[in-house]
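Of the protein chains in this complex, one is absent; all others appear in place.
Each chain carries a letter (A, B and C) given by its place in the written order, and its residues are counted from 1.
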Amino acid sequence: MASPLLEVKNLVVRYAIWGGILRHKVGEIRAVDDISLTIDAGETVGLVGESGCGKTTVAKAICNILKATAPGVIEQGEVIFHSANGPVNLLPLGRAEMRAHRADIQMIFQDPFASLNPRMTVREIVERPLIVHTDKSRKARRQIVDSLLERVGLQPADATRYPHEFSGGQRQRVGIARALSVHPKLIIADEPVSALDVSVQSQVINLLRELQSEFGLAYLFVAHDLSVVHHISDRIAVMYLGNLVETGDSEAVYRHPSHPYSQALISAVPHPVAGSSREDRIKLTGEIPTPVNKPSGCPFRTRCWLAREECEQSLPPLQQKESGQLAACPWV
Amino acid sequence: MTSSTPKTDDETHASDHRSLSPLQLRGKRFRRLKRGYYSFVLLVSFYALSFFLPLLMNHRAILVQYNGNFYFPAMASYLHDTFSLGQEKVYLAKTFDQTNRSGRPLFGEANYRELQLSFAEKGSGDFVIMPVIPYGPNESFLDLPGTPPHSPSRIHWMGTDDRARDVMVRLTYGFRISITFALLVTVVGYTIGIVVGAVLGYFGRWVDIVGQRFVEIWGNIPFLYTVIILASILGPSFGLLTIILAGFSWVSITYYLRGEFYREKSKDYVAAAIATGEGHLTIILRHILPNALTPIITFAPFAIVSLIISLVSLDFLGYGLPAPTPSWGELLKQAKVNLRVWHLVVFPLGAMFVTLQLVVFIGEAVREAFDPKVQSRLR
Amino acid sequence: MASIHHSADNAPPRPLLQVRDLEVAFRVEHGLARAVDGVSFDLAAGEVLGIVGESGSGKSVTALSILRLIPDPPGKISKGQILLDDLDLLSLTYDQMRQIRGNEIAMIFQEPMTALNPVFSIGMQVREAVLTHAKISKAEATDRAVGMLEKVGIPSARRRLHDYPHQFSGGMRQRVMIAMALVCHPRILIADEPTTALDVTTQSQILDLMLELKHHESDASIILITHDLGVVAETCDRAVVMYGGKIQEVGTVQQIFADAKHPYTEGLLASLPAMAGPRDEQLYTIPGNVPSIMDMPSGCRFCTRCEHVTDRCRQEEPALHEIGDGQFVRCHLLEPGSKPDSG
Partner (left out) sequence: MTTYFVRRLLLMIPTFLGVTMIAFAITRVVPGGPLEREIMQLRLGGVTSGESGSGSSSVFDPTADMSSEALEQLRKNFDLDKPGYVAYFLWLKKIAVLDLGESYLKREPVWNLIVHRLPISLTFGLSGFLLAYLISIPLGILKALRHGTAFDFISSTLVFIGYSIPGWALGALLLVFLASGRFYDVFPLGNIKSSSYDDIPSLAKSIDDVDNVSDEFGTFEWERLSFVSKVIDRVYHMFLPVVCYMMSMFAALTILTKNSLIDNLGQDYVRTAFAKGISPARVILLHTLRNSLIPLATGLGHAISVVMAGSYLIEWVFNIDGIGYLGFTSIQQRDYTVVLGVLVVNTILTLLGNILSDFLYAMIDPRIRFE
């Protein structure tokens, strides 16, 4: 087995809810509740879940940008990054200390419209990381940007253009070029293709895979689209309401999901093939609870067909299942 | 990415191949809005021209040739007063050996209009070139028949004020002062407002909570009271008024900018900048600020309008610019004493109206260029 | 112009809705954008028709045109006929058209949060739909609204009548939208990306609900606009594939998903990460980007991205022609007499 590049250990992220006359803390949302993950060098880990399950929060916590973007956030646990100089816990690092590791961990965002600064040219956008992390000359940076743009399938001439002149897919390529510019070891990709047109999605997925083998990248691939995640990932982790409910080898989780939620999620994906029907789907009842009114015990029990009284008591731990993966449900 | 309704905004379909930044695109759109664009051109030209006012409207001559020497009295005093350049401030009457009608030597500054007449009578080849309108802004025409304020006449098209000064000349000089004042206050006020708003919006949390209290307190201090009290104590001056008004005008900008920063901060390009490891200052100045300026730019013309109105109001109440400064409000103040002197109301208000109208046209066009309201009718 | 009929075997004598040569143009700053260009299709009674396409394909504009909901200005339905039975909707007066909207043809939209008025209770909004078309008392209308809300699965509907849209979850809001659309028992329901804003499990629930209601309640026809081929495959009877404002292929779901003929449809299906396929392979990709509506290529709309492109494709627009059994394709290579390359 390859060496671990990043280990997330018992990560907990809570948001405070403020209220009352004096605006004191009246409660908290556990957006991420005791999650552990390992990403090996050069591998892709897919993180799947529906909106509000905390998958983006995990991604942002790993990049250590959560505290800077969300007010009132409390993080616990460890995010251990195995840098060239040995393992270091990223979570407690301040801005300055974190900067040393920023070049190694880069991020790609979901919305190609919001993630590029509309007032900057493509060149400025792509070379910002170079300016921050290297002391390369203007000319050297120029060359790097040009070759990067070509590598992601754009023209060097595009460097002087502004984001609004590009289509969604092209913009996402700019975002990828930006992430690549400082030779990261790990790229956190937060729903990188879900805002793209179907015919462009596959272009970007292929590009990400090519770049992975070319530069030896590791990905944390966050998405809600299981077929995409399955396609690109070596291992998959399934989240539901802030908890990890199943994790394991991509094929195993995808072919033989253990946790009832994983089963339902995979079953719900519509298949674009002739004769696919809705009849043999798992029909879930009820709505996803919001993190504010998260059920006690197993968070999925309110919609689960296997739910029994014990599920209310406590969250079941992840257990080894037949097909090799770990699932947080004792009844399967 | 799923709606297939075409975007009508030309930003997504820039058809020409030259790359334009969002700001340039808006500039292009602004130039297409004819009324606003021409108002802008007109106002800027007027303002630029107003810096040559001492050569256009002045009781001092542009050029005097006397005994083979050339004198530039208007230029000399303009340079001296405004830029502290040159040695001569005014030329005395004796420089030109000017005498009064009875032949006695004239004391004090030369009277160039008289000088022009006497040179012409003498026919000695000496000459005086007067500005187009040969009256100064602070010059009292006490020899006019009747008592001031004089009604409009062929000599003084807009009449004179209660000290027999030419209204038209004072209005024109007042234009330059009003615009300069409004621009200065806007720049100073905006700078403060942008800094405070950016800090509150960017850092948020307790900085914002505490900062907002202070901004609210500041915003609730009645500005006119403070202006009047301070101006009457420290003595009114252009600088003091600028500082006081700027000190009050930044509050509203702060709210706008704070809101913009809050909104922009949550966008992913800022998250990307943080993930890149950019410092606070770079993020504020390079990343967020250029995107947060839109409401401020659209707001600026209207801020200038309200500042000009503020200045006129203060002058009207008698707490504005110090006394002989040519000012629109001061003329209105004179009119309040006697409302039958209509020309002291109509002309200053007309000047203010035309100026503000141009600024409002510009403002509307800027607003339109920055936020085109595509009014689509659904039925 | 060849008319595109429903699959010959079980074709009812007359389609419920016939769209003929529809053309919709939008005035933009640099000219006229033809968002929908000569679109024709039929909808049979009781049928679920999918209109599938990427952004800018004209699928939503087509849907909105049926109810004449194109904002004018800047848009305009410049040509065509939309026949509901024998009635041309485009020739109706405004008041006649209002009688159709919500009553004969109803519509639900992508984003249920913004599609509902935030300042009115859901009870008021559903009841309003009833009262617009039925001459009944407020109390009766309320009862009907409650009945419909219960049918779409809003728990304790009567108690929640006074709640506002923001108090519901995304899935529940879309249920309210469906209740509002179906409360007058329309014959056609147009669903414009009804599940795009929803999560997978919720999407599944909403699609089930729509099919179930169609089946048991009113047996209405549904036009489902979506970009998700999977959704089309499992909910629709027939599908229309659009690209660049034009229909590229029409056929039954079986034909489209098992035997797609148009290079665009083929490419689209091939580029999806297959459910069953091997993981490690490169995905098929359609090269290039979806062209902007302002600079569509002349000739075939797909010629800039097509692998089989010929000079003829670049110059001459192919016609939509039947290749058998109700399957229509717009491609030169599939025209009778032309020899297709192997795909």
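Operating definition for what follows: a residue touches a chain if its C-beta (ideal position, glycine included) is under 8 Å from a C-beta of that chain, and two chains touch if they have at least 3 such contacts.
Keep in mind the model is a prediction, meaning the values are calculated, not measured.
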item	value
Contact with the hidden chain (one of C:28, C:44 or C:100)	C:100
Hidden partner chain, residues of chain B it touches	213-214, 216-217, 220-222, 224-226, 228-230, 232-233, 302, 305, 309, 312-313, 316-317, 332, 335-336, 339-340, 342, 345-346, 349, 352-353, 355-357, 359-361, 364, 373-379
Hidden partner chain, residues of chain C it touches	64, 67, 69, 98-103, 106-107, 109, 111, 114-121, 128-129, 132-133, 164, 166-167, 177, 180
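Keep this in mind: only the chains that are shown with their structure count from here on.
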item	value
Chain of greatest Cα-centre distance to chain B	C
Chain A and chain B, separation of their C-alpha mean positions in angstrom	54
Centre distance in Å when chain A and chain C are each reduced to the mean of their C-alpha atoms	32
Per-residue multi-chain contacts in chain C, two or more chains	55, 227, 292
In chain B, residues with contacts to at least two other chains	1, 12
In the complex with chain A, residue positions of chain C that touch it	54-55, 169, 171-172, 199-205, 207-208, 211, 227-235, 253-254, 256-259, 267-269, 271-275, 279, 282-287, 289-290, 292, 305
Contacting residues of chain A [partner chain B, same complex]	60, 63, 65, 68-69, 71-72, 95, 98-99, 102-103, 105-107, 109-111, 114-121, 128-129, 132-133, 160-162, 164-165, 168, 175, 178, 195-197
Chain A - residues contacting chain C, complex	50-51, 167-170, 197-203, 205-206, 209, 224-228, 230-232, 250-251, 264-265, 267-278, 281, 283-284, 287-288, 290
